[in-house]
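All protein chains but one are shown at their positions in the complex.
Naming follows writing order (A, B, C, D and E), and every chain is counted from residue 1.
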Amino acid sequence: MPEVITAGETMIILNPDQSVPLEYAHSFTKQIGGAESNVAVGLSRLGHRAGWISRIGNDPFGNYVRQVIRGEGVDTSLVSVDHEAPTGVFFKERKSGNAVNVYYYRAGSAASRLDKSLLDRSYFKEARYVLVSGILPALSESCSEVTEELLKISREQNIPVVFDPNIRLKLWPDRQEAVTRLNHIAERSDIILIGQTEGWQLTGSYDEEEIAAFYRKKNPEVTVIVKLGAKGAYFSTPEESGTVPGYPVSEVIDPIGAGDAFAAGFLSACLKNAGMKEAVKYGNAAGAVTVQVSGDIEGFPREAELDAMIRQAEAETEGTVVEEVNR
Amino acid sequence: MPEVITAGETMIILNPDQSVPLEYAHSFTKQIGGAESNVAVGLSRLGHRAGWISRIGNDPFGNYVRQVIRGEGVDTSLVSVDHEAPTGVFFKERKSGNAVNVYYYRAGSAASRLDKSLLDRSYFKEARYVLVSGILPALSESCSEVTEELLKISREQNIPVVFDPNIRLKLWPDRQEAVTRLNHIAERSDIILIGQTEGWQLTGSYDEEEIAAFYRKKNPEVTVIVKLGAKGAYFSTPEESGTVPGYPVSEVIDPIGAGDAFAAGFLSACLKNAGMKEAVKYGNAAGAVTVQVSGDIEGFPREAELDAMIRQAEAETEGTVVEEVNR
Amino acid sequence: MPEVITAGETMIILNPDQSVPLEYAHSFTKQIGGAESNVAVGLSRLGHRAGWISRIGNDPFGNYVRQVIRGEGVDTSLVSVDHEAPTGVFFKERKSGNAVNVYYYRAGSAASRLDKSLLDRSYFKEARYVLVSGILPALSESCSEVTEELLKISREQNIPVVFDPNIRLKLWPDRQEAVTRLNHIAERSDIILIGQTEGWQLTGSYDEEEIAAFYRKKNPEVTVIVKLGAKGAYFSTPEESGTVPGYPVSEVIDPIGAGDAFAAGFLSACLKNAGMKEAVKYGNAAGAVTVQVSGDIEGFPREAELDAMIRQAEAETEGTVVEEVNR
Amino acid sequence: MPEVITAGETMIILNPDQSVPLEYAHSFTKQIGGAESNVAVGLSRLGHRAGWISRIGNDPFGNYVRQVIRGEGVDTSLVSVDHEAPTGVFFKERKSGNAVNVYYYRAGSAASRLDKSLLDRSYFKEARYVLVSGILPALSESCSEVTEELLKISREQNIPVVFDPNIRLKLWPDRQEAVTRLNHIAERSDIILIGQTEGWQLTGSYDEEEIAAFYRKKNPEVTVIVKLGAKGAYFSTPEESGTVPGYPVSEVIDPIGAGDAFAAGFLSACLKNAGMKEAVKYGNAAGAVTVQVSGDIEGFPREAELDAMIRQAEAETEGTVVEEVNR
Amino acid sequence: MPEVITAGETMIILNPDQSVPLEYAHSFTKQIGGAESNVAVGLSRLGHRAGWISRIGNDPFGNYVRQVIRGEGVDTSLVSVDHEAPTGVFFKERKSGNAVNVYYYRAGSAASRLDKSLLDRSYFKEARYVLVSGILPALSESCSEVTEELLKISREQNIPVVFDPNIRLKLWPDRQEAVTRLNHIAERSDIILIGQTEGWQLTGSYDEEEIAAFYRKKNPEVTVIVKLGAKGAYFSTPEESGTVPGYPVSEVIDPIGAGDAFAAGFLSACLKNAGMKEAVKYGNAAGAVTVQVSGDIEGFPREAELDAMIRQAEAETEGTVVEEVNR
Partner (left out) sequence: MPEVITAGETMIILNPDQSVPLEYAHSFTKQIGGAESNVAVGLSRLGHRAGWISRIGNDPFGNYVRQVIRGEGVDTSLVSVDHEAPTGVFFKERKSGNAVNVYYYRAGSAASRLDKSLLDRSYFKEARYVLVSGILPALSESCSEVTEELLKISREQNIPVVFDPNIRLKLWPDRQEAVTRLNHIAERSDIILIGQTEGWQLTGSYDEEEIAAFYRKKNPEVTVIVKLGAKGAYFSTPEESGTVPGYPVSEVIDPIGAGDAFAAGFLSACLKNAGMKEAVKYGNAAGAVTVQVSGDIEGFPREAELDAMIRQAEAETEGTVVEEVNR
């Protein structure tokens, strides 16, 4: 029985091997991508039991999605198979610098047909957190109902809801619809994990304190964490607030997955009953480890690695002597 | 101004580099695939002016489709760009032997929104043949209208219609619908190029003479060519009929594209005013050259190559001495 | 709780991308290989709960082995991590034809340190078969003890033991030692799955009836299945015996894994309470599907696929029309 | 009928996949390279009709060169086929940093046999610019005659000549010969596009004003554009002069092709009757887009992209929010 | 000091990774190719001291050619470096089946400037055979002089000359010139190794006895070996003649290099003072091993391997049990 439960779509990524406009890309590597399953994998790697609820096509790509996520130790017993709709697919395009375009082939995908009837209440018996992302409700009417059902079950069973808006404007009819719907979810959540740009999109302010205030006004009990990139993260609870500085990163290789790693590191500490400051620190650390490795989940740290990273940063050793250790 | 005109969808193929179930395929190569553009390319390579009418997405994949086909010398001036719908995509799966599965992501593609209003009558001024395939009418209502418009323009301008049913059952609501619709087109065509299995699907008989009789009953003037694989092809015109034997093939590397090569070789000879028997011979030869090379269009012969192949087969030289010639 | 339990070593394979002597191979692809985990994967794919007991290094290769096998749905809760010894590795060399050499780097591997104390009796509570292979006892003294413990637990809990000798002469001090030890296990097994060449090595006869008689003399209750390659398999129980013909295979792409697929197909039918003849038929069918696909486990069939294969062979349809179905 | 016409050699590039000395490079990717065809492709991508005159071998490499350039929409009707000489080839070597060596196999190539008799005057009927590069006259006596013929036709038909010296010292007998011959062409040109280092080689001064003055002295009517790299470009016409600053570039991925992109952007604006300052701005912008993408032509912008880039730079938005837009 | 000495050109091969017409080949692998160095490598692998005389460009490709051949243990002390001419290059094209085209970029290569003044007579002190190929004299006037010098030195120092005509018609002005020149060398050689097709080209007869008679008429002391492909080889000395049957080959993977392997196997046996029949047997065996492996030299056998192959064939074991031995 999972300690943390989430639901969402995971797609096949066709990632070009060449950093050129897609018409000139010649070969592609198959990967998988999904924000919610990323967090589940991150938690599994840190030693926790995570469950991911989804729907896959009755096709090889669906099999693959399940294989990878299950292989990482995530519980997939509530992943159902749709015999009519395919697993979603998208293509990345890396033209230059860090700019990434995506081309979706996900309309009508199996995951967009996820149905609330599949949510088995007994599955939540040992859940200590439910993670809701802002992608799922954008996928379809039935997915929006799944989101509502998650909120309902959590309320019934008294499980704190963690919300990551994960704004994907391409999935919403328009920006206003996205803002209204996402804020409606946020207001009913216990913990909000939000990026600074997302904060601006949803609250109209880049300022972390203003972002937190926006949500606190609607729900005085909420905890708001504003991710500040290299600067770390700001947190605001009814009791305390502050900024936890980020960890130094020698080179950002791949920023994708950083937010998911933050969520995993943060929730891992929460599961171990760490204080808020400590939890944010683990979120920062997990994000820092992750952005230094190519791939969404490839860089997610294991428990020992994350601890070592934090210890090392705290010792502030003035020069790593990697070669000694590893050779 | 093209001598031969056709219309249809060309998609991006993601072809796995490994012959394993798709969940285990790790890398893919980008190609393009489309029966109608294949024939146009085949004709261009044999020195004729061919025109391909289609619609592509305003995306890199659409650009690529046009680049390749235009690069082969086909006229693409009636290829329009759709700013709302994407270029279609499909994945091949080569599990074992010659069995190939395909997974389509083409619903609602740009090409399925091809509209008859785009058919410019002046484009057909120098056309000597119009090639109609049975794929196009299956794509959408508007594509079916394009097919009808092609038939109408051909009738008006007195251009012979060549029809290749190219049955793709996945695209039709059901088998009966496919049979009815395709036969309705066939009845209004001047030349039918049909495979033996297709003949069975559309007429109920595998027998080449019966297949030809089926269509002749509806249209006494029709020319029917039944492709018999390695055995060659049978032809039946109001004046004559017979079987033209195929060319020996040392190894079938890739059977896909053989029918399109046949059409190109056949039409090339027709354009040169060859007799029916001669034209079928060129069709057979083009097919034989093509199946020995990997890829849909890669193996399509050039004029000199095709002539050399036929000459060599006719001389029945008792042993090729390739090394001498090429090294 | 697994229905079928097995134990063994799974190693990282470095498979050269080129079929040349290994000194000229330039690039390698990482895979995993292990006969016992293969059978567990095969059973999982056919819808059964299989458990695989092993030991992996505290290294990325160990993580990978576990990810793949767990991803396929096999229970890995009794896979322990060794913090001192590495995960075993081997290199394949495909010089020409079907001849494959292997170069092992497995001496002292984590799996060779598998210890009988790790076998948790409660893990066998729902087990309906225990699969013992002849590789495990050859790895080390402690692995030999694990084999004995598996036999002991099975006897205690009344679980039938299925034995596959899987002779690997490189792992034994000498051929005589291998014969003595493997036959000693065979004598205490309930079902023996053995190849014809293995039969000759262990009993001195290639003849399937003589091989079965050899083992029946020692244990009148034993069931012996002699795998006869393309010819199918011979079975001999106390009640009946006979040969079940094999399925036609268009081309053998990769014979490795065929025996493991046989075991999975056979046990799957047994778990569904099929009769012996039926079970052997499913073993044959699974083997036939598998050899047509490259890779150890990639070609293992799913339940629907296996049923379809058997149905199709029984209908003896006179020509597959793959294109119709898949396109 | 093309609006801009150019002539030159395009070769097959064998580009090593590894950045090591060439003896250690193991695999190569086939590309094409040619300064003149680059400009033609750049213009085609910006929506103009460009014509490229050349000669290719009767070999697969020649076919490929034509396919790519024709595929990009460039008119290739004056590309002839030489049945005796091969298409030229060169190897790149990327040892370290940005230093690139080239190894030519182009002596006696088909393009070096380009003959002025192939220049069809009617082809220039709609030409608004003729682009002459300094590479062509270095290839052979007949190529030098083609250059002279281009100048002659332009003069006759009153088409402005744009000259890019494109100095390649490996192609000239010695540096003095290069300087004399290139300056002799420059003196008869209407617009000179020249790099700063080239200016030093041809005029003895790095200073942009002195370079312009050098050429104005010989031809008072000339327009001189000196490309200043990241700093932008200086222009000098009989009426005005000045420096147009360059666009910010986040990272230079591949500087090759920047000069050709400048020419395309510049000429595109000229074709739209932009003023000189505006035209230089478009040249700068096209160069800036291009250097951020790997490959000679892969990064050439389309019209919408170029406009967007200029708009964005002018709006001086303080932070791009790429993710919002694209996901 | 080498026991066998040869001289010739070795070029860089760019071998396409895809079996398609070269315009569609996307990536290439670098290899080296040269008939004479092949034989030297084959002899080195069989434990003999072989020397290869050549000339390479002062470029990375020249370095690579020397590295590979020296790495195989061949003496390269008489390989000189040309500072003006490049190392030759050629492209392979594998369109279909076994037909291979080559595209040479070797005119004026470094090796074509090999000069007889570089032949140091003391280098031949321990030579027991000099191998002359028919490729070298076709390359240039100076290379023809080198061939003559080799014949002269051999005569002076009483070293038997082994001649392999290795006809490459692309290198000769015409067929008649090739025949005249090659036969003139053959007449002055001691041992002629010739293929059946070559025999027909040079003597007008495919018949092995007539080929031998043709040369014996000119030089009664000559030994003629006619290679008969799968059938083995015919030998004719002044004392005896006969046909030595070939070895069974399960699949011909790559026929190139078979003749060079024959020469190496044959000469190896000669160096061990084997009789003629025995020597031909070793030639046959080396050829049979080689054609089963991809690449020119990759499949050349080592001494133990060759002996094992012959032993096994002689024992006529009725079934290989490869798995037992290797796993």
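Basically, contacts are C-beta pairs under 8 Å (C-beta built on N, C-alpha and C of every residue); 3 or more make two chains touch, one makes a residue touch a chain.
Bear in mind that the values here come from a model prediction, so they are computed numbers and not experimental data.
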Worksheet entry | Visible contact partners (per top-of-document touch definition) of the missing chain | A, C, D, E
Fill in: Listed residues D:32, D:167 or D:267, member touching the removed chain
D:167
Worksheet, complete the sentence: Sole touch to the unshown chain from C:33, C:86 or C:165: residue C:86
Fill in: Residue ranges of subunit D at the interface with the undisplayed chain
18-21, 24, 95-102, 167-170, 197, 201
Discussion item. What does the interface between subunit E and the hidden chain look like in terms of residue numbers?
Written reply: 66-73
Worksheet item: For subunit A, which residues reach the chain that was dropped from this view?
Response: 250-251, 253, 292-295, 298-299, 320-327
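One rule holds for everything that comes next: only the chains that are shown with their structure count from here on.
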Worksheet item: Most remote chain relative to subunit A, going by C-alpha centroids?
Response: E
Worksheet item: If you average the CA atoms of subunit B and of subunit C, how far apart do the two points sit, in angstrom?
Response: 46
Worksheet item: When the centre of a chain is set as the mean of its C-alpha atoms, what distance in Å lies between subunit A and subunit E?
Response: 63
Fill in: Pairwise chain contacts, counting only pairs that touch as defined
A-B, A-C, A-D, B-C, B-D, B-E, C-E, D-E
